[in-house]
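Every protein chain except one is present and positioned as in the full complex.
On to chain A.
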């Protein structure tokens, strides 16, 4: 094991640049999947006819598939039906679709946890259905949603590593490139990679715990 050679300034900056891509892709995917997940959850919560049934089937298929398969599919299968996504878009699309399915389930259970009496009270005091959702149900559901969403973001940061299969230039891909010619770098580099993931994810999990303790 060659720690000194492995941790040369060039290698470390190369790893960091990969980690920046990991963070960027994860951040974009979490925002998009949160939006998409919220829309799906509201449609299913409001029981919009036809659409909510279609989404129920779609969500159950997506969340029961491996994310790896979905990412691979986005990049290599879609071109056969005329949809060409570049690596970055394919990675973000795969992650977003998968996470949105999971997040929509979290939000739906958050919405369902709001006492039905509140909705009836809001409706009978003259708010319409949209107003009730917007002013009464969503604000409470969102607060309950923060800790599970942070956990989902941690999961997403970890899952971004699966995009190595489509050569997204993220942390794991860069680690593999450095390790390519040097067997004695492998363990030191993977230790550094673990350190990077761990630091960010651990801080996030502490934040989630704090938030939970404060708002419980």
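Quick notes on this one:
In this text, a contact is a pair of C-beta atoms (placed from the backbone, for glycine too) under 8 Å apart; a residue touches a chain by one contact, two chains touch by 3 or more; residues count from 1.
Just so it is clear, contacts and distances are computed from a predicted model.
Of the names listed as "PPM-type phosphatase domain-containing protein", "RNA polymerase sigma-70 factor, ECF subfamily", "ATP-binding protein" or "Glutamine ABC transporter permease", the one that matches the UniProt record for the absent chain is "Glutamine ABC transporter permease". From the set A:68, A:85, A:127 or A:142, the residue in touch with the chain omitted from the display is A:68, counting the whole complex.
Take chain A: the residues that touch the chain left off the picture are 60-61, 64-69, 72-73, 76-81, 154, 158-162, 164-165, 172, 175-176, 179, 186-187, 190, 193-194, 197-198, 201-202, 205.
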